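Worksheet: the structure to be examined is printed underneath.
Of the protein chains in this complex, one is absent; all others appear in place.
In order of appearance the chains are A and B, and numbering begins at 1 in each one.
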Amino acid sequence: MAKKTIIVFSGDYDRVMAAFIIANGAAAMDDEVTMFFTFWGLAALRKTDGVAAPDAKKSGLQKAFSAMLPKNAEKLGLSKFNFGGAGRSMMKRVMKAENVMTVAELIETAREQDIKLIACTMSMDVLGIGKEELIDGIEYAGVATYLGEADESNVNLFI
Amino acid sequence: MAKKTIIVFSGDYDRVMAAFIIANGAAAMDDEVTMFFTFWGLAALRKTDGVAAPDAKKSGLQKAFSAMLPKNAEKLGLSKFNFGGAGRSMMKRVMKAENVMTVAELIETAREQDIKLIACTMSMDVLGIGKEELIDGIEYAGVATYLGEADESNVNLFI
Partner (left out) sequence: MAKKTIIVFSGDYDRVMAAFIIANGAAAMDDEVTMFFTFWGLAALRKTDGVAAPDAKKSGLQKAFSAMLPKNAEKLGLSKFNFGGAGRSMMKRVMKAENVMTVAELIETAREQDIKLIACTMSMDVLGIGKEELIDGIEYAGVATYLGEADESNVNLFI
């Protein structure tokens, strides 16, 4: 058994998918896995029920960033050939036909496998994302926590 | 001697070039190197002779993805300033003047140095890429194989 960490910086559907496939694969092999979500990657942790977050405490700029960010994991765009979401829909249809899990399903599996999901608090401040917007059962921390986990891991990826 | 793994997720000419320069450099220092090609990175492994793959078994969506993907390594675009391929051509001209190898030449060197090239089978299914479209002498595997190699390596990169 060895530890693994993955920084999920990207908010692209395909990259987030790759991150969770690696993480779930490692957890299935009994590795302890920590995923650290920062910047655009935070969008993958947004609640899927679409409840709007209370914007009261956000500045105008934070509201703007928050509005531009995808509403939840299944609304993320592809890094290539997204075409305003059409590319993602297309890919999801092929994935279904090929029995490949969606990102929402991969996140569910990650939680069932006790993968540690950490939201980067500094990025949350910069992008104006509140805790009430993110899924339950995750942790909140900064770069020192990430580095502590990385020091104990034998595989560390930045996605 | 130590092992190295590189996941080539990106299909950008410049990023694929960086991946092979690192891989070839490590192999030249007697490291054992495994490159795992997934998603857009698979385009780098497409045959350069331009023979169209038999599309018979592909669904309509897979044919569409397949058609959008670059035809081979030298047709990949730059991650920045690509301008429909003009940026890449420009960069390749400077590379030639500065005696820097093209991606096709870097791949050739990687094969001469026995770098293990693995195509991710799950991504092949999603993007509708058949084995007959990819260069010979590569391996086919999934995330478990990647994780096995990564566990034995002291440097693991995601590009």
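A few comments on the model shown:
Assume a contact is a pair of C-beta atoms (placed from the backbone, for glycine too) under 8 Å apart; a residue touches a chain by one contact, two chains touch by 3 or more.
All values derive from a computational prediction rather than experimental measurement.
For chain B, the residues touching the chain absent from view are 2, 14-15, 18, 21-22, 25-26, 29, 31, 79-81, 90-91, 93-95, 97-98, 100, 154-159.
Listed for chain A, the residues touching the missing chain in the whole complex are 7, 9, 11, 38-40, 59, 61-62, 64-65, 68, 122, 125-128, 142-144, 146-147, 150-151, 153, 156-158.
Note that in this section only the chains that are shown with their structure count from here on.
Centres computed as Cα averages put chain A at a distance of 25 Å from chain B.
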